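One structure, as structure tokens, below. Some questions next.
For this depiction, one protein chain was excluded, whereas all remaining protein chains were kept in their positions.
For reference, chains read A and B in written order, and residue numbers begin at 1 within each chain.
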Amino acid sequence: MTLPLRAHRAHQTLQSDTDWSWLSQWRSQAWSTFADTPWPTRKTEDFKYTPLKSLTNTDWELPTGSAKGTGRGVEFENWPRTVLTLIDGRLTDHDELPEGVTVKLLSKASAEDRVRFEQRLEAGLADNKQLFSLVNQALLSEVVWIEIAANQQLEKPLHINQIISSGAQQRVIPVRVLVDVANSARATLVETFSSEADGPVFINPITELMLADNARLTHYHLLMEQGDVRHLGAVQAQLGAYANLNAFHMALGGVLKRKDITVYHRGSGAELNLNGVYLPRGKEHIDYHTCLEHEVPHCTSQEVFRGIIGDQAKAVFNGRIHIHKDAQKTLAQLSNKNLLTSHQAEVDTKPELEIYADDVKCAHGATISQLEQKSLFYFLARGISRPEAEVMLSFGFINELLEGLEDEPVRLLLRPVLANLFAKEDIWARHLL
Amino acid sequence: MSEHIEEYLKSEYSAGWVTDVESLTIPPGLNEDVVRLISAKKEEPEWMLEWRLKAFRSWLEMTEPQWAHVKYPKPDFQALSYYSSPKSMEDRPKSLDEVDPELLRTYEKLGIPVHEQEVLAGVAVDMVFDSVSVGTTFRAKLKEAGVIFCSISEAVHEYPELVKKYLGSVVPQKDNFYAALNSAVFSDGSFVYIPKGVRCPMELSTYFRINEAKTGQFERTLVIADEGSHVSYLEGCTAPMRDENQLHAAVVELVALDDAEIKYSTVQNWYPGDSEGKGGIFNFVTKRGLAHNRAKISWTQVETGSAVTWKYPSCILKGDDSIGEFYSVALTSNYQQADTGTKMIHLGKNTRSTIIAKGISAMKSENSYRGLVRMNPGAEGARNYTQCDSLLIGDQCGAHTFPYIESKNPTAVIEHEATTSKVSDDQLFLCQQRGIDAEKAVSMIVNGFCKEVFKELPMEFAVEAGKLLEVSLEGAVG
Partner (left out) sequence: MLKIDNLTAQVEDLTILNGLSLEVKPGEVHAIMGPNGAGKSTLGNVLAGRDGYTVTGGTVEFDGKNLFDLEAEERARAGIFLAFQYPVEIPGVSNMEFLKASVDAIRTARGEEPMSSMDFIKLARAKCKEVDLPQDFLKRGVNEGFSGGEKKRNELLQMMLLEPRLCILDETDSGLDIDALQVVAKGVNDLRSPDRGIIVVTHYQRLLDFIIPDYVHVLAKGRIVKSGDKSLALELEKHGYSWIDEEVA
């Protein structure tokens, strides 16, 4: 069967290489659903503004052999972490795990673990209408399953350092990370993605966060890969009663990035803070689709996404808030602001409300504009040159979200990256560094 | 408290009676011969028939749109009749005096001024009954000012050059499934031309009435405001209560040439179906205006009727400094479904648009705002402001917002905001505690919610719209 996304050989190679019949079946089920799903066109609502042509002219292969490169990935200064390094979707190294944290790998599952994996994956949140969740399942070769035991308060953050190794081979990298935070446990999870590749890469990661009652998780999901990278993946989260998820997403360019973030409020009193920034330049394309599923009463969501789109780049934002029939007393708010800085750039945003309960407070707002003239003049009137004023104001627009981050080291990592991103010449960023 | 509101909502549709006139209705079904028959009945010139046939052939290739947030049984296009006219109209009455008084009584009963000496003398009316225009008032007076106001059928004969030039220029035949169907089988509707520099001396209005069973109404309206002219136009619509769904697929095209202004207001009160969701009009309408340099097009709509609404009055802001406005109140109750909003396409420099949309959903209804704001690369310095508010009454209904916002110009500014709220028990209690009964309180709250839109309506209609909402909400509180 010929599909626009050419990964069938990768799927078959995997299938011939396993004695785990459940897994093999699970994968082929996804493959056949995927094969039956029409390939998205401009008329497909979910991909209306995001063409997938950069995925279609390559025969995608799973990575083979041992990974090459520095294996460093993203590093934070002065921030003791428990680092798990994944190169091309394989766990290559990890620090000693703190008490109360267990990590299991699909590729090394014992007979006993296999049964648990089967149950966990089948009960998972992955949406099998989501095209790239299906691809992930059809090509699934590794799952990193992290469990944080009840009442554990992790002192150090867990850092999943995902690295795409160097080399010119055209690779598809499917990987799934499951993080289960048990009752009243508290943790910080940092996920970073970086690339050393020279050839075309298609990374297809899914992160699933299960927060049990009273669990608290601070989550950073930072897509720092640039260059010839396509990143199409999802983050799915489920919140139990009084659970609290504080999430920050960031995407720098790459050929194409698409992230579907879905949060299911399934226990009363759950709280979500979901923030994100996207910064495409050049001919890059970034697409965030967020969906907040309020299924039960008395939950809150605060969502803020901001983007700066320059050069010939394009950004897409779709923010859906869905209040189910019984989700009374929900508070949900979404703000999406965009700065468009070039005549060749484009931004398409669609905040959506779908509401089936009357006693709720929901609102969304979206803006697209350039830098405010009033602010720009304030800078000019103090002698600051126009390009420097523009860099500082652009930075400030994003920095408003960085200032809200709980962890200073993340801010320190991102500050120079952002400052330099906006400044075509270093000198314009000098007062930000 | 909410059960009181529901009680309040269970009101009677007051325009639901049938006029007893003999009608000539062509047999159900749709094919090229039907298109030819409609054209022949109107004694249309060859070019008009060709235009229809071209649209019909395109329609055959098209499929019904699926994207709207509405569910309904797909109409059987072969079971509908595409032309129905009161028999008395076959004799082509020359003036209103010759029109069957029973027909005119229909409009009188609906409160429409059919005699020129009546109180609302500031309004000229075109009355469309099923597929034909019954008559148009004040034609002579308007003619003095150079204003043409007649049925589109007459315009095809009397002003073929204008019709040829502008028909389909804003909504092309193939624009969408229902526009194509309309282009093939449209029966009557109004035609307006305001000459250069003329300010139309009175309000123009068309009143649409579907009477006959198992028919569809496919009206076509074309309004052309020549350079520097000004016109305010209103339309109203009603239909009898029937158990089956009836289709209304209209196309309205507005052309505002340089410096012209068109204000188009609609009070739509099609039969919405009964409290079980049975019957009612399917209202699938394409309305669009094209604004040239410094022109202004303003849509105001108050929607209380229809079982299913699918309607997006839009503006193409082609000329520099042109302005588009959309003010809307959409109220749904019982099992009504509305998917309505607007498109503002900014092409010219310094174009401006404003969207104020108020959705009120009650009982088991679904009310969606769907909008598009697009800034094309040439829309230097353009601005849009959008405010969508939803009011929910009861916990069985749905209120949705689907705004598409696209920009390709960094100097354009787009601001969009949406909120939802409910008529809260606290608000009701406060009113009651101050001696205002709950029914009045709901009506006050709803009217307050819609204030920004009502103030855009011409005065006579603002009063009517307020009353209409009150009637539609009647019995909700006790």
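As a working rule, a contact is a pair of C-beta atoms (placed from the backbone, for glycine too) under 8 Å apart; a residue touches a chain by one contact, two chains touch by 3 or more.
Since the structure is predicted, the reported quantities are computational estimates derived from the model, not experimental observations.
S.K.: In the intact complex, which of the depicted chains does the undisplayed chain touch?
M.R.: Visible chains that the missing one touches: A.
S.K.: Among A:L52, A:L292, A:M392 or A:V410, which one touches the chain that has been omitted from the display?
M.R.: Per the contact definition at the top, the residue touching the missing chain is A:M392.
S.K.: Could you list which residues of chain A touch the chain missing from the display?
M.R.: 372-375, 377-386, 388-389, 392-393, 395-400, 403, 431-432
By our rule, only the chains that are shown with their structure count from here on.
S.K.: If we count contacts the way the header does, which residues on chain B are in touch with chain A in the complex?
M.R.: 2, 67, 375, 377, 390, 392-395, 397-422, 424
S.K.: Using the touch rule from the top, collect the residues of chain A that touch chain B in their complex.
M.R.: Chain A reaches chain B through residues 45, 49, 325, 328, 338, 340-343, 345-370.
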